[in-house]
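Have a look at this one.
What you see is the complex with one protein chain gone and the rest in place.
Let's turn to subunit A:
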Amino acid sequence: MGKITKYLPSALVGSTIAAPLAYIAYIYQKDNHQKQHAVLRNFPLLGRVRYMAEHVGPELRQYLFSGDNEGLPFSRMQYQDIVKAGKYNERLIGFGSSRNFAEDGFYIRNSLFPKLRTELKIDNSKKVTTYQYVVDHEGLMSRKEHREEVLTDPYYLRDEDAVVLGEGYCSKPFRIKGQVGMSAMSYGALGENAITALSKGLGIAGGTWMNTGEGGISDHHLAGNTDLIMQIGPGLFGVRTPGGEFSWEAFKEKADMDKVKAFEVKLAQGAKTRGGHLEGQKVTEEIARIRLIEPGKTVNSPNRFTEYDSFEKLFDFIEEMREVGGKPVGMKIVVGDVEGLEEMVQIMKDSGKGPDFITIDGGEGGTGATYQELADSVGLPIMTALPIVDELLRQYGVRDRVKLIASGKLITPDKIAIALAMGADLVNIARGFMISVGCIMAGVCHTNTCPVGVATTDPDLQDGLVVSEKMYRVANYVMSLRAGLFNVAAAAGVESPTMLERKHLTHKDIQGRISSVGSMIHKIEQEERTEQDVEDLPAKH
């Protein structure tokens, strides 16, 4: 007994020092002898700091060290713009813009006689009940805020300004009283809570649509009261026979659903000019059932519809779908090959066939999973791609048959307005909506570990995403975007954002010179001529 009391204190002190030392020695040894990392072999223990710092770097930069306008794909400021629109229905900022005005970029040409509020063609006759947050008090360590029910103006387009897909070409055209909708995001890429919140939120806002993505129509897409555009990718998920063929029976079944308003054949997507990719961990039994695939196994859809390898065949397929379904059929493309596109438009003109709408995804568009080489360098960005398509369609006299939907980082009203002026009739948003349901841009969509339960099918992680909370943020975000569009339209001197044209834009270059954005193709042709002139010059001696 006496011995224990005598030696216990020194034994305790000894072991508290000895144990960590022993552990450090063990790690040192381990680092020194491993063959994987050179830096650890040369600097055992110390070298670990490098890996730790590298690992937490993005978070540190995002929260502490990056400026408000730094960071891609979206800066902190852009991220906050989306969150605030959804949470507080607020777009006001103080003290002025933090845009870098020295850079080149597009600007809206403001009219010296803007439209008054009473002159704008808005339909606010049916107000929308939603919830938004109000900050009571904000301190350094705490923020007190509460959520309250409000009646909000939805900022619909007037009936006469509504955008109609497939008018005059199919028996059930799709009328849309707003110009902003949700881009293709499959159930599977996003979890059921995220899809449900989006579906319900878009339903509350009205005047919008939800693109199902190529993963088929799930019950979660149908959870809210929103219109759907069903996407059909080369994997034919949801419309295929067990053997992998296109099933007209399954297609008809989908076309007969009231909520399905249109179909979109996906040829390519901005960040992946290839078929979709869904990581095995995300393929739950439910997803496997909807898509008719094997649970737990990574899915890669082919990068092309194997059967349709020419515009003629593709247009015949579209024609038949429109015939069988009675609903508008569009196609989603990425622009790179302008000559190929011209061929398409020529065929549209000659055959009188073609899509009811073309969704143009800019190369800057997002995705749940793709390869870096495709995301970074394949496909033109939207502000180049969109005007080219618009102009080609006009040049061949078929623009009136087709509506254009643009996408690619168009997450705030000003950017959407620029796209509309550049030729878009409608705009698709994906990541903006992800942020509105809680995305914090952790950049792990291709794994199944999304920390906020958005891009994951893991039930534990999805537990963090409360549908009844986030759905209102989705609704507020859409309505706020539409309100912002009317603001920009008024500034440009037109009564509705549907009236925005190229003449309402100007481009300022890095030296402060401005140029009109009238004709993109004309510019390409001019460049080609100049190149030709240079080649024709006598060779240098």
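Some points to look at:
Rule of thumb we're sticking to: a contact is a pair of C-beta atoms (placed from the backbone, for glycine too) under 8 Å apart; a residue touches a chain by one contact, two chains touch by 3 or more; residues count from 1.
The rule we apply is simple: contacts and distances are computed from a predicted model.
Within the choices "2-oxoisovalerate dehydrogenase subunit alpha", "ABC-2 type transport system permease protein", "NAD dependent epimerase/dehydratase" or "Sigma-70 family RNA polymerase sigma factor", the name that UniProt assigns to the complex's undisplayed chain is "NAD dependent epimerase/dehydratase". Across the entire complex, the residue among A:Gln29, A:Ser98, A:Thr129 or A:Thr241 in touch with the chain not shown is A:Thr129. Interface note for the absent chain: among A:Arg61, A:Arg76, A:Lys121 or A:Arg502, the touching residue is A:Lys121. The hidden chain makes contact, of the residues A:Gln78, A:Thr152, A:Ser301 or A:Thr456, with A:Thr152. Within subunit A, the residues in touch with the undisplayed chain are 116-125, 127, 129, 148-152, 158, 495.
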